[in-house]
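Yeah, one chain of the complex is gone here, protein chain that is, but the others are all in their spots.
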Amino acid sequence: MPTVSMTVNGKPAKADVDPRTLLVQFLREHLRLTGTHVGCDTSQCGACVVHVNGKAVKSCTMLAVSADGAQVVTIEGLADGQQLHPMQEAFREHHGLQCGFCTPGMIMTAVDMVNRLGNSLDEKTIRHELEGNICRCTGYHNIVKAIGAGAQAMGKGGGMQHAAE
Amino acid sequence: MSATGIGAAVRRKEDFRFITGKGQYTDDVSRPGQTYTCFIRSPHAHAKILSIDTAAAAAMPGVVAVLTGQDFAESKLGGLICGWTVLSKDGSPMKMAPHPALAAGKANHVGDPVAVVVAESVAQAKDAAEKVVVNYEVLPAVTDPAKAAQKGAPQIHEVAPNNTIYNWHLGDPDATAAAFKGAKHVTTLEFVNNRLVPNAMEPRAALAEYDPGSDSFTLWNATQNPHVARLVISAFIGMAPEHKLRVIAPDVGGGFGSKIFIYPEEVVCLWASKKVGRPVKWTAERSESFISDAHGRDHVTRAQMAFDDDGKITGLKVHTIANLGAYMSTFSSAVPTFLYATLLSGQYAIPHIYCEVDAVYTNTVPVDAYRGAGRPEATFVVERLVEVGARELGLDPTELRRRNFVKQFPYQTSVASLYDAGDYDASMQKALQIHDYKGFGKRKRESERRGKLRGIGFATYIEACGVAPSSLVGQLGAGVGLWESAEVRVNPTGSVELLTGCHQHGQGHETTFAQLVSERLGIPIENVTVVHGDTDKVQFGMGTYGSRSGAVGMSAVVKALDKVEAKAKKIAAHVLEAAEGDIVFKDGKFSVAGTDKAIDWGSLALQAYVAHKFPTGEIEPGLKESAFYDPTNFTFPAGCHICEIEIDPATGVTEIAAWTAVDDFGTVINPMIVEGQVHGGVAQGVGQALLEHTVYDDKGQLVSGSYMDYAMPRADDLPSLKVDTTVTKCPSNPLGIKGCGEAGAIAAPAAVMNAITNALGTEKIDMPATPQNVWAALQQANTLRQAAE
Partner (left out) sequence: MYAFNYHRASGLRQAINMLGKLEDPKLLAGGQTLLPTMKQRLASPANLIDLGQVEGINEIELKGRSLVIGAMARHAEVANSPVVQQAIPALAELASMIGDPAVRHRGTIGGSVANNDPNADYPAAVLGLGATVITSKRKIAADDFFKGLFETALEPDEIITKISFPVPKKAGYYKFRNQASRFALVGVFVAKRPSEIRVAVTGAGASGVFRVPSFEEALKKRFSPKSLDGLSIPATGLASDIHGSAEYRAHLVGVCARRAVAAADVKTESKIGVTGGAGEQN
C-alpha cells in the first residue's frame, strides 16, 4: 500500500492507504475529521469541498495519494479555537444553514470564492459561484446573504490569511 | 418581548457545531469493530428470484457474512408495514401486500434489496457484492399509474387484483353532480403531479449494534421519528422488545418526509448485527438513495370546477390516480386521501366537493409523504382551477379569489376540515402591495421589448398542519395517536433540560424550544438545553413532520411548563411563608403579591432539590414535570404566494423574476427561522415546477437516477424572495401556532405554473416546465394559433 503524507489543518498526517482511498475517505475515516461530508457520488453536491494548496476542491473526486505533500484545510481547520472564521460567523448570523449537512462545503467554497474574487461580491456572482454546491434546506436565500456579509467581514481583517494557507 | 423569548430572531444555538464541522450525523458515528454493508439490489423492475448463489462472495477477502431474502424469511421476523388503514368506497380495507426487508421470491422495483454483504470495509463489501449471483426471471413491469389498473397490466401482488390498493372517496357525489348541472361555467383540467425524489442532502444511514450481555440493540439512524421507528421495528418486525431496543437519531441532515419511514436497511443492519456479533453500518450512496428512498407526489388527476354567474365556485369534482409504488410505505395510504382531499376546498367556500382517489401499485420505488404530503397536490388542483377559471371568465385572478374566500370562522368545509381562523384577503392584499402587482403590465411590456415573455401567477393556499387529534386520526384509520410529549427537567442550579419527542433535522428546535422556556421561566436561553432524538432519554414522541413541532410539540412543552410553574409556586409559598395564591411568577422571580418578598428562579430550583423548607409528604422534592399534549384540531396555515417569471421564447428557459410570499402562520416564535422555512419550501416547490423530473422508462428503469439527470435547484435557479407574514392566531393551541415548514412547497408549484401559463397563453403544459417542455408548449400553441388563423 502506498504511503501518503500531507499537512491537514496545520498538522502532519501520514498513513499507508489503499490507492483507491479518496481524499474525503482519508479525512473522514483515517483522520476522523467528519466535518467534511459526502452528499453525492457524481461530484456535484459540494458537501465535500476542502482546500488543497489553498484552492477549493471536491475531496470526493481526488485520490488521497494525489494529495501527497499537499496542504489541506478542512472545515475543522477554519476556526481559530473558539474564534470563528468570519465566514462561519456570517453563516450563523444570517441563518445560512438549516440541517447543517451541506454547510461545511458551502463555507469552504465561500472562503475560496472570496480568496479568488475579493471582498465585494454581488448577488449574481455569488449565486453563479455556488454552481457546485447543493443545499436542499435554505433555498440559498440566506446562504447568499451570508456569503456577501462574510466576504465583507473577511476584508475587514479576519480570516483571509488563515483561510488562504 | 425579551431578546431571547417568543418572537425574537434568536441566532441558532445548534449552529456552532455545524459551522465548525462538529455535527454528528449517523455516518460520523463509529463503533469499535464495526462492519460495513453493501446491499444487492434488483436491477429489474419486476422479476422472480429463482436462486441466489452466495458462495463466491462469501469467499472474498474481508467478507463477514452474505445474507439473502431467504435467510431473512427463515428468521421469522415480520415485514414492513403501512400504519394507516384506508377503506375503499365499499368499506373493504386497503390491500396491503407483504413487504419483507429483503425480497424473497420476487423483486418488485429496481433497487429492491435482495441480499446484503457484510464486510470489513465498504470497498470489500462492494467487491464481494459483485460476486453474488442472483438468477432472475424477468417479468413485465408497469410504472405508469394510469396504466396500472388497466386490463392486462402485469400483476404485482396477489392481494391486490388490478394492482389496486383502494378506491377511496370523500364528499357528496350527488349534490356535487347537481351543482355542476346548474353551473354557468365549468373549468376542466387534466394534469400530472410529477414524482419527486426527496434528496435530503444527508443520505440515509444506519448503524446497528447488538449487546449480548444485555440482549439489547442500539440503532443510530437518520430518522425523523426515532420512537416510531422503535415501535414498528419492535412490534411489527419483532426484532426486540421496545425496552431492549434503543434508537438514536443524532444530527440528521434534512428529511422532508423521506426519513419518517421505516426502511428495510435499518432492519437488516439490526438483524445482521446480532448474526455477525459486530456493529453493522450502512450509508447510502446518492444513486442508491434514488432507488431506495420513498419518493413523493406522482398523481394523475382530472378535475373540474363549476362557477355561477357571479364567478362564485359552486362545485368541485376531482378524480386522482395515486401511484404508491411497489410497496405501501409507512404512511403512504394517508397522503393522497386524508392529507389531500380534505384540503380541496382551498381558501374558498365551495358548497359541494366530491373527490375519488384510486391508489395503485406499480413497479417503482414506494411513494410516501414528501414536504407538504398531499397538500401541495390539493393546492395544485384548486389553485390551477381557480386561475384558469378566472382566465376563462375574464376576471382578474385575485378578484375571483376574493369573491370566493371563506370570510367567517369557524368554517366547516364540505370535505371534513373545520377551518378555525384566518384572514385570506389580508394576506393577499399585503402580497399584492409588496409585489407591486399594479406594475406588472409595465414590467411585461419591458420584457416584451427584450423579446421575453413575462407572466404572473398566484397561489392562495391552505394547509392542514399540527398533526393531529388522536381520536380523529384513529377514526380515519391511523395506527398511532399523534399527540406529543415534553419533559422539563429543572436542575438544582436552575438550568433546564427540555426533552421533546419532536426531532430536528434543520428546523432549529434547539433554539426555538429553548426560546419558549427562556420566555416562560425568565432564564437566559444559554441555560436551556433541548434534548431529542434518543429513545433512552426521551420517554416517547411522535417525531417531526407535517409542520407539527411548533403546534403540537411546543404545546406539550407549555403544558409541562405549566406544571413546573404550579409546583414551583407551591414551594415558593413555603419558602416565602405566604399563601400559594399570593405567589406571583414574573421575570424569573417568585414574589408575594404586594410585598417585596421574593425568590429568584435559581434559588427556588435549589430549594426544590434541597427540600429543606417544605413538607415532602405533601410536596415531592425535585422539579421535573412531563406532559402529553393532544391537539383538538388541525391547524390551518394559509397565505398568498406570487410568482413572476420571464421566459426566453427562443430556448424555453424560465427565469423567476420575483417572488412574494405573505403567510399566516399564527404566532411566530422565531421570525428568522420561519423565513428560512419559507425560503426552503419555495425552493423545493420551484424545483418541482421547473426542474425535478423523475423519469421511469417502460421497463421500470429510473432514467433520472443521479444528479447528472435529476436537476436539483441550485443557487442560480432562484431569486432572493420577499417574505412577510400576517397573523391570525390559531385558537386551538395555547401558543396560537399554526406551523410553517411546508407552506412554501405547497404554494410554489401552483404559483409557478400559473405564471408560466399566463406568459405562454396556453394551459397545456405539465410540471416540470423544463426549457424543453416550455419550448414544446410554445411550438404547439403557435401551431394551433396559426391553424386557427
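Letters A and B mark the chains in the order given here, with residues in each chain numbered from 1 onward.
Convention: a contact is a pair of C-beta atoms (placed from the backbone, for glycine too) under 8 Å apart; a residue touches a chain by one contact, two chains touch by 3 or more.
Here the structure is a predicted model, which means the values were calculated and not measured.
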Absent chain's touching partners (shown only) are A, B
Which of B:S470, B:S704 or B:S720 touches the missing chain? It is B:S704
For chain B, residues touching the missing partner are 123, 126-127, 130, 287, 650-651, 653, 655, 691, 693, 695, 703-704, 707-712, 716-717, 770-772, 775-776
Residue list for chain A contacting the dropped chain reads 2, 18-20, 22, 41-44, 46, 49, 52, 55-58, 60-63, 65-66, 68, 109, 112-113, 116-117, 121, 124-125, 128-129, 131-133
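Please note the rule applied: only the chains that are shown with their structure count from here on.
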Chain A and chain B have mean C-alpha positions lying a whole-number Å distance apart equal to 30
Listed in rising order, the residues of chain B that touch chain A in the complex are 11-12, 14-25, 27-28, 30, 123, 199-203, 251-254, 256, 285-287, 505-508, 672-673, 675-676, 679-684, 706-708, 712-716, 718, 720-721, 744
Chain A contacts chain B in the complex at 18, 20, 28, 32-42, 44-45, 47, 74-76, 78-79, 84, 88, 91-93, 95, 97-104, 107, 123, 126-128, 130-131, 133-145
